[in-house]
Structure formats: C-alpha cells, structure tokens
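Apart from one protein chain that is not included, each protein chain of the complex appears where it belongs.
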Amino acid sequence: MVFRMTGIVKRFGGLIALDHVDFSVEPGEVMALVGDNGAGKSTLIKTMSGAHVPDEGMMEMEGKQVHFRSPQDAWSSGIATIYQELALAGKMNVVDNIFLGREIRKPVLGIPFVDFAAMRKRTNELLRQLDVHIPNIDSWVESMSGGQRQGVAIARALNMDARLIIMDEPTAALAVAEVKKVLDFIKRLRSSGKSVVLISHNIQDVFEVSDRISVMRHGRCIAVRETKKTTPQEIIGLITGAYEVPAAA
Amino acid sequence: MIAPFSRIAASDPLRARLILLAGLWIVAIIAMSLLSPYFLRASTVPYLLQYVPVLGLLGLGQTLVVLAGGPGIDLSVGAIVSLVSVVVGALLAAGLNIWMACGAGLVAGALFGLINGVLVNYLGIPSLMATLATMFAYGGLALATTNGQPFSNFPAQFAWLGQGQTFGLPNAFLFVLLPIATILHVMLTRTVTGRHIIACGNDDRAAHLSGLDVARIRTGLYVLSGVLAAIGAIIAMSWFMAARPDAGKGMELLAVTIAVLGGTHIFGGTGGVPGAIVAILIVTTLQIGLQLANISAAWQLGVIGILLIGSVASIGGFKLRWRTSS
Partner (left out) sequence: MTTLTDPRPGFRFVSPTASREIALTLTIIVVGALFSFASPHFLTVNNLVQTLRAGLELAIVSGGMTLVIIMGGIDVSVGGILAVSAIVIGKAYQAGLPVFAVAPIGLLTGTILGSFNGFLTAKLKVPPIVATLGSMYVFSAIMFLVIGGAWIAGLPGTLSPLVNGAVGYVPASAIVILAVYLSCWIILRRLPFGRHIYAIGCNEQSARLVGINVDRTKIITYAILGFLAGLAALLYVARMRNVEINMGTSIAFEAIAATILGGTSIRGGIGSLLGTLLGVVFIRIMQNGLVLVGISSLWETVIIGGLLIVVLTAEALANRRKGRPS
C-alpha cells in the first residue's frame, strides 16, 4: 500500500464534497478514479496533493501518517500531481516550467545559483524519454499546442521521481496520437514500479490502462472494482447510480 | 451578539458592512466627543458636513468605477479636479461668465473621464496604469499651464455654493451631494443600468455573453467619475473662492479609501452608495474631531490607514475563518 486515505471528510461551507471517503492505491498499480461531475474526484485528488486540507480523516503514505498543509508537503512526500489546468506558467519557457519550485542549484560561496546548463540537459532528456517534440525549449509555454503543454506538465511530474503520480483528465484535450502517447507513458510508469491515480471520463482509456477502478458518487467512494473482473456497463451503471451499492466494496 | 451578526454577514455581506461602518461611526463620534468638549455641539454638524461634499463626490465616482470591475480604479480624479479648476479659472480670466465657465468645466471633466474610459476599456490598458498615466498628464498640465498660480477673481455670488447655508446645512451638501447620492443609489439598486453595472463587476464574461456592452458601461462610469470630479472642483472653488492648480492633490487616494472602506470590493461586484456615504462620514468625523481636539493630522492619517487595511483584511479574515471552520 503506497497511499491510503481513511474517513476523509471535506466541507465547503454547507456542501460536503468528500463524505467519509476511503481510498487506497497499491504500489505499481494504475488506479482509475471515475465518477460524474460533482462527484468529488477533483476534491479528492486536491486533498491528496495538498491543495486542500481535509476536515476529518487520516492519510497515510507507505504506512506512515501524513498531514499535507500545502502542495509543497505533498510534493516532498513523493506525490506528483498533473492538474487538469496543467498549472503551467505561461510566460516562462519549458525549462523553467519543468523545474518550477525545484530548480537545480549550483552554490557559489553559499549563494544558491540556478544551474541553467544542468536544467536544460535534464529537460532534453525528459522530453526524449516522453517522446515529446518541442522544437525550441526556450519558447514560452503559452505559445505551444495542447499536446506539448501536456508533455511539459508530465515531464515536470516525471522529473520529481515521485512514487505516486496523479493525473487529472490527461487525455481530455488531446489528439488521438497524443492520447496514445499518454497511455503508453502511464503503462511505462507502472512497469517502473510507480503508482498512478488516473481521473478520466473516457471509459475506454480507463479500461485500457487501469488495474483497479474506484467509483465516486455524491462525495462517497461507492465501489472499487478490479478492471479485469468488471465491464464498462457495470462501471457506468455505478457512476450514474443505476446500480445502488450499499457500501464500498 | 456575534452570532446574529455573522448570520447577517453570511447572507448579506453588504448589510453587515453597513452595520459595521455605522457602528464605527458611532464609535468615532463618541471618541471625538470625549477628546474635545467642542465636538458635540449643534454647530459642529454643519461644519462637518461642509467638508463632506467634495470628497463625497469623488468617493461616489470611485465606488461606481470600482464596482463595475475590471478591476477598475481611477487614480486620476484628483488631477481632474485640478485641471478642471484650471480650465474654469482660465475661462473666467478670458471673460466668460461664471455659468458658462462652470458648464465648460463639466464638459472638460467628462472629456477627461472619457479618455480614461477609452484607455482602459477599448485599448485594454490595466486601469491602475492608465489612470496613473493620466494622473501625471492631467496634473502636470494643470500645474504647467498656470505655472502654479491660482486664479482668484470669482464673482461674489459664486460663494453661495461652497460657503452658504440653508436651514443650517451647507448648500453644497444639501443641493449637490445629497441629491446626487440619492440618484446614484436609486440607479444602482433599482434600475436596469444599476443591475448591469453590478453584473459587469461580478463576472464580466457572463455579462458580455448575456449581451451587455461591458466596455461601454465601464467607460460611461469613468465619464461619470470625471463629471463628479468636475462638480467637486466647482464646489471646492466656490469654497476657497480660488482656482488652484493643485486643488485635487492627494484626493485620489482618499477617494479610493472611501470606496473600499465603504464596502466596495476592489475587484468589483459588491458595494454601494450607502457604504460610501458612511465611510465619508467616518473619515470626515475623524478629521474634524481630531482637528478640534488639536491632535495633529498625523493621527487622522494613521487611523484612516488602519481602517482601510482593517476593512479589507477583515473580509479576508472572515472568509478564511469560514472556510477552515465549517
């Protein structure tokens, strides 16, 4: 078990976004998180990534209890998040974005200078690994295509050497060829021993890469199924409430 | 006592702000009357109200500009006051009669406001910078064209506006600020235009998609701000019986203070006239009271600064406590 949350509650004013959610991820597995709009998926991963602080409940990372008070805490604990909005700085270039918040330093007389050369080298490595084609890594990110920007966001997470990578709707705005690249990348992450939490509306993608599927509905995690042992129909039924489930499986 | 207040704050933050401000004003009055025996006399009220109109008009104009969002702000109002004073003074010196000169001043104010509006809404320059630039330009023009010399040859009856009293209340307050404030308040809360203004401040994309001409509404408010500044300039001239080219110096900051203190959110969408009025009263009460008690201008400035920060911080703090506790 690389990550587990137990009894997590998150409220916004009178709205209960997460209602005693239990959720866990095994090492080296791809866990898909599905559910209708407003079911709580984004809130769940934002709680995992430190962007939200839960009101109740407990989170564990590799057996040890963790409290994330900010995204920095989550990053340091080994959770890398690729948000749907990508969280890129538009007027900065590829190198800067990949290393935002974790710049490679070169101390001179105790002052930590930025090591541009090392960062550029690593950027090229990462982009090559991901098979992302960016003609000029000094260009501003806001001038790039959706696929390239996604590539930069993924490279940033990859650079983290994280144990758990969260991807929120990574294929939503991509062309077919780019979608395949992302899915292949997820499979590669799994074979290198990392875990992935994947939020997706695309049931096809979910069935192609995931090992288990967690279904959320109205702020609760109502079911967890092994992908091999379920069908798209069952999952869709759970999402929409056609199958009523008394408790989480 | 806190519980019902926070319930009101939850449902109607504007009303809560108003109650808070009214309370502050009462505190200010009590504090001032403790500080000086001269404060709580019948003659103080008209004295106080005489200061109110000029700043009041500027504050109202600023409230509307900020309300419509963008974010909107007009840092040039003080400079518009100065430049309009110069225009009126120059026209008078050229022999024009007082009515036409003032009329021209109003037109000038509208024109200066229009320039602001176009820069911000049609060219897309951020309002802070655009009005900072026009503040330099207008203020500089006022000083440069007159070489810093005031014009003081005003006809005697002109003093009626700024210095006269009717039923014991200053004329400028009774016949200018009160009607204008009332009209603006009614417009804002009851007319379609008012609803549109608030919509622009709340979510301009939604407003635009609903068919509102956001740019035109906002530009109109900058024009209004310019006209109100011009009226303020006329009142100030009537009061001092002189057209000073630095008449508006420093007023822009007070205008923004009044708007923000009065509950208008700096990004627009929330706010209103009553809050601004009470804010003006608080600021003026403090100024007068501290003056009467012979306490230096320093304290007034300091208190205003703290009030300003406190009024915005408390909104932030309220929301913060909200989100983490519930």
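Chains: A and B, in written order; residue numbering restarts at 1 for each.
Methods note: contacts are C-beta pairs under 8 Å (C-beta built on N, C-alpha and C of every residue); 3 or more make two chains touch, one makes a residue touch a chain.
Here the structure is a predicted model, which means the values were calculated and not measured.
Contact with the chain that does not appear here is found for just one residue of B:141, B:212 or B:241, B:141.
Only one residue from A:25, A:48 or A:88 touches the chain missing from this view: A:88.
Only one of A:65, A:143 or A:204 touches the absent chain when the whole complex is considered: A:143.
Touch with the hidden chain on the side of subunit A covers residues 49, 51, 70-72, 74-76, 81, 83, 85-93, 96, 99-103, 105, 111-114, 116, 135-136, 138-140, 143, 156. Remark: the residues of subunit B touching the chain excluded from display are 73, 119, 123-126, 128-130, 132-141, 143-144, 147-148, 253, 256-257, 260, 266-267, 296-309, 312-313, 316-317, 320.
The working rule: only the chains that are shown with their structure count from here on.
One simple way to say how far apart two chains are is to compare their mean CA positions; for subunit A and subunit B this gives 49 Å.
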